[in-house]
Structures are given as C-alpha cells and as structure tokens.
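Here the complex is missing a single protein chain, while all its other protein chains stay put.
Entry: chain A
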Amino acid sequence: MSEQPESAPLVEAPADAVAGEVVLRLTDVVKTFPGVRALDGVQLEVRAGEVHCLLGQNGAGKSTLIKVLAGVHRPDSGLVEWRGEQVTFANPQAAMRAGIATIYQELDLVEDLSVAENAFLGHEPRGFGFIRRGQMARHTRQILGRLGHAEIPPNRMVRALPAAGKQVVSMARALSHEARLIIMDEPSAVLAHDEVENLFRIIRELTAQGIAVIYISHRLEEIREIGDRVTVLKDGRTTAANLSARDTPTRDLVSRMTGRTIEYVFPDRADDSEVGEELLQVEGLTRAGEFADVSLTVRAGEIVGIAGLVGSGRSELMETIYGARRAESGTVRMAGRALRPGSVGAAVKAGLGMAPEERKSQALLLGEPIYRNVTLATFGRYARFGFTDTAREQAEADRVAESLEMRPRDVRRAVRTLSGGNQQKVVVGRWLLGDTKLLLLDEPTRGVDVGARAELYQVIRQLAAEGVGVLLVSSEVPEVLGLADRVLVMREGRVVRAAPAAELDEDTVLDLVMAGSLEVTA
C-alpha cells in the first residue's frame, strides 16, 4: 500500500536535550504469542529525568512492550538492562521492587479503599502486625505534596475521586515504591483538557527529581509539549529511536508509523458495482460525551468506512445506530423508516446486522457449537411452533461455513476451538442468514491473521457487490482506505472529514485522526 522504504534506518538524534544517564536499555527484544510476533526486535533507550514517548499504531506492540517492562510478560529473547544490569522480571512485583511502576489506562485502584491505603497497597507500613495508619497517612500526604496535590485527603475513598484524582493516586503509589521509571499508558485519554495541563505539571515535577517517564499517547500535540525524545514502533519493531519530540516533522513521525511490512491485500473493486438507493440515513445523532451531531448515509451496495482512534466515539456510534445504545437526539432511518431508538430487535427486523468490536465478549457463545453461533440471530426463523430445527440450522450454518471457507468445517465444534479469523467469520456469517440489508462491522480484522484478513476483505466486498450496505469501523487506516468507497474521519466524537476513499491517502487520514491541529501538509 504505502511506498515507504522497507528498512528505514534507525535515526539516532543527537542526545542534546537530555543529559541524564541511561537507566533503561532494550536491545533486540522479541516476544511471541501463538501465531503472533508481538515484539520483533525492539530497541529502546530511556534516560533519567526524561519523558520518552512511545508512538505507534494500534497493534504496533506498545502494550506488549509495557507488559514486558512491567514484569507481566517475559521476553523470548533480547536484552533488558535496568540501571546497568541485565534483568528479567519474574512478576509485576519484581518490577515494582526494582523501581519500575506502570500506570495503566484502566487504573488498577481499589475503589473502596482510601487514598493512603491504595498508595501503599501491598507494602503498608506495619508494626506488631498492625498497619501504622498514622504513618501511612503522613507518608501519603508527603507524596501527594510532591505531586503538587496536597489538597487530596489521604483518608478519602478513591471511589469519590474524579478520574484525574485517581490518576494522581496511581502516581502516588508509584512514588511510594520509590519508582525511578514510571510508564504511563495513554494517561490523557481519561482526562478533560484542563486536567491534561495538570498532568503535565506533575510529569515535569517527577522528571525534575530525576525520575524517567515513558509516555504513551496517540495525540501528537501532547508529545510535542511534554516529550523529550520519541521512539516509534511499527509491527513490533523499532522503526525510529530517540527522535527529538519537539523538532521532528509530523510527516516523518507518521511515515515511520505507517510504512509497513504487512501487505494489505485488497480485492479489486468491481467496476460495475453500482450503488443503489439510500439504505441507512443517520441525522444529527448525539450522545453526550461520546459523539455529537453525526450524520451519514449508506447506500445499498456501498461500503462506508469510519476512521478514528479508540475513544473517538466510533464504536459508540455504531452501537447507537444498531439500537444497543439509545441516542439522546437525532434519528436513524432504514430505507426511509425511522428505527425505534434503543431497540436492537427493531434494528435487526429492519435488516441491520452487527459484528461488534469485542468478538468474544460481545458476539460469541464460546462453549456452544459453531452452528448455534451462526444461527444465534435466526434460529427462531427456522423453528416451527417454537421447536428448533437443529438439522436445518446445521445445514444453513454449513452453507455459510462453506461460502466463507471456515476452518474447521465441522459446524458442531465449539467456537472456542477456532482461530480469531474463523471466529470472526462465524460472527459475520451470522448475518448472511436472514434478511440482512446493512451490515455494521466494528474492527472486523482485529486479532485476525494476515491470510484470514484477505479472505474477510473478499467476503465484505462480495457482500457489497450483492447489494448489502456496509458501515465499517477500523483503527487501521489502510484497511478503511482499501475497502471503503467513502470514508468518514472521526475525532473526539465528531466527523471531521467525509470524502470518497480515492481522494484520501493514509498520511492525510492519520493526520486528521491524530491531531488536526497540526500542519496538514498533504
């Protein structure tokens, strides 16, 4: 897809900005999971007192890398040097004791314990088997002071704190362990705009004390503001290390993230694929805090793609169109008829089908056989007087399995035993039965290997060629561009751009998705 050079040389920026000594160095770190090479040679160098940013698309390996550093995963090969010594952390506690603290996106706080109890969870100061509550509160107050948040009472229940406050407690916990490196996974995602400023102030206080910070964010403008150096990951590899966070041009950063080794194989567009009449009409759809004033149409036979990050409101939008969430205002019409808001049943009756984002938790009965999953939305139609017709269901499911080249083909096997790609085929195949006119696909290729992806693309195209409208959400920009006829770009709950796919390229869309405020040089 992209014309980026295959093996971009590692860019070694002069280390002028940061003078601190190297505290963490990763060399050629590899981590594989069955079927996936999550980390495939990662280099990383972090200095004391710097904010080192990790940049990469979804699936680039950032989460795995964090988990390796946090002691959750052990690398298969490669070197991890922490303060001059080679280390392997056996478990998260070991990493914590060594001085590496991780603040995950979903904060791992105990809501019904106090601020102090959370800060010192697992290593409370003790005397004679009792927790020294006074001492613990005093220490906590001291740490909160260091973080510039002396106003948070140590005995307040964490549940009562706003998201920003909880984040401060997480950092207090890190400091209670005397952490020398704090890893923050998209800390700004849960914060309002003015709270981000406060977060940055705290980060500056930490680095001033010589603590190193690994900062992960999708928002380039934040990286510009808080970061010192940037390391870019792509497909589990470091494609650029130690770039200057302030001066590296956006285009360079973006192209290092996207120049890919995974080939996307898209089926050719059928030339004569004429789009039909408008099927889905969404007008002014709004849910406060999720998305606002979204209008879109999907015609029969048309594939409309939505590009946007996690948290841009795209999945919420899909679920609202489908009736799984109730819109606060706006309408959803299917073939001219308004759908009852908040009713999945009405949407399905009108011919909508959805393959949700989280296959396992939202779409599948893992212990049940394939055919019962395929017919989950239609078994009632094959039934007579309320009695299911299992033979008929198996026959129908088998035809679906055959047309989607599902492997294994035995439809009585439990869905649990299938690969991710085949599980996705089960979910999509569900809507090939019945009268589906419009298919909503939320991240249809997440966790699907390359070969099965190509097959799924083929299926989606085929459906469109047969007159089904498709609304597709994906975090992978090439997928949206390669598959869709028209593309909507969403950011922070709004559609910021709508255009035919042919008029957009990957860099432009990524720019729109990530920042918008940055110079768009396309």
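Criterion: a residue touches a chain if its C-beta (ideal position, glycine included) is under 8 Å from a C-beta of that chain, and two chains touch if they have at least 3 such contacts; residues count from 1.
Operating definition for what follows: contacts and distances are computed from a predicted model.
Peer 1: Consult the UniProt record of the chain that does not appear here and report its protein name from "Protocatechuate 3,4-dioxygenase subunit beta", "Phosphonate C-P lyase system protein PhnH", "Chemotaxis protein CheA" or "ABC transporter".
Peer 2: "ABC transporter"
Peer 1: In the full complex, which of A:436, A:475 or A:508 touches the chain missing from this view?
Peer 2: The missing chain is touched by A:436.
Peer 1: Which parts of chain A face the unshown chain closely enough to count as touching?
Peer 2: Touching the chain left out of view, chain A contributes residues 33-36, 38, 63-64, 322, 324, 344-345, 347-349, 354, 356, 360-368, 372, 376-383, 386-392, 394-396, 398-400, 402-403, 409-412, 416, 420, 430, 432-437, 446-447, 462-463, 466-468.
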